[in-house]
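The complex appears here without one of its protein chains, the remainder shown in place.
Lettered A and B in written order, each chain numbered from 1.
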Amino acid sequence: MATTAPDTGDDGTRRDFIFVAAISATAVGAGLAVWPFVNSMNPSKDVLAQATTEVDLSPIEEGQRITVLWRKKPVFVDHRAPEKIAEANGTALSDLKDPQTDADRVLRPEWLVLIGICTHLGCIPQGQRVGERLGDFGGWFCPCHGSHYDTSGRIRKGPAPKNLAIPPYKFIDDTNILIG
Amino acid sequence: MFKKILIVAFVTMLGAGITGIKSSPVQAAGDVAHPASQEWTTDGLFGFFDRKQLKRGWQVYSEICASCHSVRLLFYRNLQEMGLAAEEVKKIAAEAEVAAGPNEDGETHNDGELIVRPGKAFDKIVSTYPNDLAARAANAGALPPDLSLMTKARVNGANYLHALLTGYKDAPSGFKMSEDMNYNPYFPGSQIAMGEPLSDEGVEYADGTKATVDQMAKDVTAFLIWAAEPELEDRKRMGVKVMLFLIIFTALLYAVKRQVWAKLH
Partner (left out) sequence: MSTPTWKNPIVQWVDHRLPIVTFLDHAIVKYPTPRNLNYWWNFGSLAGVILVVMIGTGIMLAMNYVPHTSMAFDSVERIMRDINYGWLIRYLHVNGGSMFFICVYIHIFRGMYYGSYKEPRELLWIIGIFIFLAMMATAFLGYVLPWGQMSFWGATVITNLFSVVPFFGEAIVQWLWGGFSVDNPTLNKFFSFHYLLPFIIFALVFIHLWALHTHKSSNPLGIEVQGDEDEIPFHPYYTAKDAYGFGVFLIVFLGFTFFAPNFFGEPDNYIEANPLVTPTHIVPEWYFLPFYAILRAVPDNFVDIWGILPVIIPAKTAGVIAMFASILVLLVLPWLDTSKVRSAKFRPTYFWLFWLFFIDTIILGYIGAKPAEGTFLLIGRLATAYYFLHLVIFMPLVGKYEKTKPLPDSISAAVTAGGPDAKEGS
């Protein structure tokens, strides 16, 4: 094949610069080009629009529990009576598999907000509707493998490793919370 | 030399051929008046949205057009992206009623009445009619088309819309009008079922702009350009950056090519 002229010293550095510049520009361009594709797989705007759920607490009577959906997951809202709050506070941390004080789990003691998914293998625990089993600790009972949660949603007995999770939420005003 | 002439001729012919194909839209020849070209802020390489104009356009749409025309591809939250404040969007959404979905007993209706809830930002903008048949029934058999994509669904969409909205006039003598139709030289066939929708001071603009027919037509068309292409601003801005990068990048690649080939003799 036709051979190329030998390198002359002077051109060498200028040639290298152009090559290095071209290769770096390609790398930068490729990276910038890939980003929109990667980002397109992130949650879309319609999904993000439903990332939060507002809950009106005013119709919930004391002692009543309701279930709402947040990001398609069940969230338990419990308007706790004083006895239930006292029970939750009265438990020694050493009795708990996953030690957490009740105060750490609520913003206001009379409102308990939990993600209603058992931390064992993902079933939805019973206890939301009248007549369902509350378990041995007055909270919730998971029928799948027998996990018992107390009045603060903490695991007391059974295979679940962690307490029922608390979703991020805040009080918009005294009667409304925003989850997520 | 000859080769260069040929290349220029080739490109010119190609351009002429393509322009010929693209510029004479496939409409019934002779029937339709050609819309005048307006200036839209969205035109050109550096096109942008005039957010104040979009708000005015939304006002025209929601107060006049929405009574018959839906924008079913828009959500209330899109109005926030357009430039309305979150609180105002919440208020606008809440004024609308949306099907609440099945209640705890699985019922969607209460005594035959749809159970409703106030709209939220994530809901679609509610349309007057539940479906096309209802729309036709309420409009003497004519279907007011959805406007979400109107400026893309017509040749030279924005200019066409503006011309249509401002183009109503009396039919020329000798022109046979069908019953209940209106004369508009910009509409294919020159007869349109929609009566003239805009009249001077048809809305009272929140920002105090004088609401002439022409102004309202411009504003609502600008709103519809946004409705059809909400990504337009981002697209053109990104485009400018990409073009600048590419021109420099290609020049660099050309330098590399020349450098590599210079070695050959």
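To be clear about the criterion, contacts are C-beta pairs under 8 Å (C-beta built on N, C-alpha and C of every residue); 3 or more make two chains touch, one makes a residue touch a chain.
It should be emphasised that the depicted structure is a prediction, and the values quoted were computed from it without experimental measurement.
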Full-complex contact with the absent chain, from B:A142, B:A171, B:V213 or B:L253: B:L253
For chain B, residues in touch with the removed chain: 6, 10, 13-14, 17-18, 20-22, 24, 26-28, 45, 73, 78, 145, 148-149, 152-155, 157, 188, 228, 230-231, 235-236, 238-239, 242-243, 246-247, 249-250, 253-254, 256-257, 260-261, 264-265
Residue numbers in chain A that touch the chain omitted from display: 1-2, 22, 26, 36-37, 39-42, 44-46
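One rule holds in what follows: only the chains that are shown with their structure count from here on.
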Between chain B and chain A, distance of the C-alpha-averaged centres to the nearest whole Å: 40
Footprint of chain B on chain A - complex, ascending: 2, 4-5, 15, 18-19, 21-22, 25-26, 29, 32, 45-46, 49-50
Chain A contact footprint on chain B (complex, rising order): 75, 77, 121-122, 245, 248-249, 252-253, 255-256, 259, 263-265
